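A single protein chain has been omitted; all remaining protein chains appear in their positions.
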Amino acid sequence: MDGKYGGYHTNTLNPTCTGTSVIAVVYDEGVAVMSDTVVSYGKSARYKNVTRQYKVNDRVIVAFSGDHADFHTLQNIIERQVSKWAVVGQKLNPSALYAFLTSLMYQSRCKMNPFWNTLIIAGWEDNEDGGKPFLGHITQKGVAFEAKHTATGIASHLLTQVIEDETRDKTALNRAKAESILRRAVELAIYHDCLADNEFEIGVVGKTEKASVHTQKPIIGDWSIAETNCQYE
Amino acid sequence: MAAVDSFQNGVLQCEIEPNGFDFSNCTRNCALARMGAAPPRLNSTGTTIVAVTYKDGVVMGADSRATAGNIIADKHCEKVHYITDSIYACGAGTAADLDQVTKMLSSSLRLLELNTGRKARVITALRIAKQHLFNYMGYIGAYLLIGGVDPTGPYLYDVSANGVTMARPFAAQGSGSYAAITVLEKDFKIGMTEEEASNLVQVALHAGMHGDNASGNSLNLVVITPEKTIFRGPIVPDFCNKPEPIESDYKFKTGSTTVLKKKEIKFDIVESMDMH
Partner (left out) sequence: MSFYQFALIQMALKYDAKHDPLGAMRAFKTAFADVEENPDWRSRRLIERQRWNPYSMEGGSTCAVAGDNFVVVASDTRMTAGEINVINREVDKIHPLSDNIVLTTAGFHGDALQMRKLLETHLHKYRFDYRSNMTVDLCAELLARNLYYRRFFPYYTGAILAGIDEHGKGAVFSYDPIGCIERLPYSASGAAEPMLVPFLDCQVGHVTLSEGTERPKLTLERATALVRDAFRGCAEREITTGDSIHLVIAEAGKPIRHERRKLRED
């Protein structure tokens, strides 16, 4: 085996500068993705105002949680893929990128040198019957699935159920409603995720909207509960 | 022979010795594990438990699933434990530890009530629990929500196995606590009515039971007010029902099983119990 440490792998198997959860919801004519903009170094909030959503082209956004450096590498790889497609005059569509990244993540896992990221691919898939929204989720180990709504990291524990309840049985979930669900999600995330921040972005890609990422007004939340916390027992 | 005697003595000593656990098998078990023996599996209540304080009382609730690994060991497990008439505890963690800890709390508080002639306070239950748990450094896997009403008001405390405790207006514990606590954060308000509070507890439990594999089946609630304690349950939410019944009939005809051997045993009826 490689390395001088007695047969241990010397691949980086732990992340350094990380981002926490990403949450995404499909609405009637597109997909909305939420991620906050803080970079954590361990438990410290190391850098602020760093985006975690990468606009690939007009139709695709890739958002990630996990290691920033690993994602930069991925971004580079995606860029190369985009220009490959551009050579034959094609635009990369979300499902193609999803399949590509799934294989890529799986391959690096097999080499025991994983990309420490969970990826969310949001996009608008053009087809003959007018197109459809696309939302894919890929984990570090190459487990991939498509969904109507999804969350990564600790938000997958905290928020999937609330979001499922919000989106269930609602035939027409429009962009405004989707974004308001995501804003609420940020508020609920900051209460229980110590790496989450209240400064965040929402990326939107849809039938009529070209892919774009918007910085949002920070959410303060309701901290009146804190007053009940003077306690002796 | 002397060695055997002292060994037996040691075993007996442990059985007779009244205080604390017996750790004498620790090294042996480690040795057996190193020889490849699998350790026994513990029943653990991967759980959702939720409690909320409201204007003048406390509402506590729990799901009713106990799991052993990925198998549901008990569908109707009671996780809301009685401590005193106006103090209850919801438990998550190792089933056996929870049973014993809550029994211990219940009996010591009853003794206290008899000795003092007053209703026990919630803080007393908390203190006994946390001191006991802290003594065992987290090895007693009991995560409790202790709630109740005493003459000084309604209280809710969150107790971890290692002895950390917190007073809280609302709390959730167990593997489904992530899903449940988000619902609580979303909809909790200070000074709710009893109905609002019990609805909120139910919705939070639903979230836990729905999103968490280790929680489900049905929920139990206890509403504690200064006047009375009402127990409600089991309540089965819609998504915990079988959407479609079993469609075939699985009755075996007589003679389906091969008879290998027959033996007649004559007996007299000495006593019979009337079952009707």
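By letter and in written order, the chains are A and B; residue numbering begins at 1 in each of them.
Here, a residue touches a chain if its C-beta (ideal position, glycine included) is under 8 Å from a C-beta of that chain, and two chains touch if they have at least 3 such contacts.
From a predicted model like this one, the values you see are computed outputs, not experimental measurements.
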(message) Can you say which of B:Thr124, B:Ser215 or B:Thr229 touches the chain missing from this structure?
(response) B:Ser215
(message) Tell me which of B:Thr67, B:Gln173, B:Gln202 or B:Thr229 is the one touching the absent chain.
(response) B:Thr67
(request) Considering the whole complex rather than only what is displayed, give the residues of chain B touching the chain that is not shown. (result) 27-28, 30-36, 46, 65, 67, 70-72, 75, 175, 178, 209-217, 237, 239-244, 246-248, 250, 253, 255-259
(request) Mind listing the chain A residues that contact the chain we can't see here? (result) 13, 102-103, 105-106, 109-110, 112, 114, 137, 139, 141-145, 147, 150, 156-157, 160
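We adopt the following convention: only the chains that are shown with their structure count from here on.
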(message) Taking the mean of the CA coordinates per chain, how far is chain A from chain B in Å?
(response) 37
(request) Would you tell me which residues of chain B are touching chain A in their complex? (result) 123, 126-127, 157, 165-169, 178-179, 181-183, 185-186, 188, 190, 207-208, 210-211
(message) Considering only the defined contacts, which chain A positions touch chain B in the complex?
(response) 154, 157-162, 164-165, 184, 188, 191-192, 224-225, 228-229, 231, 233
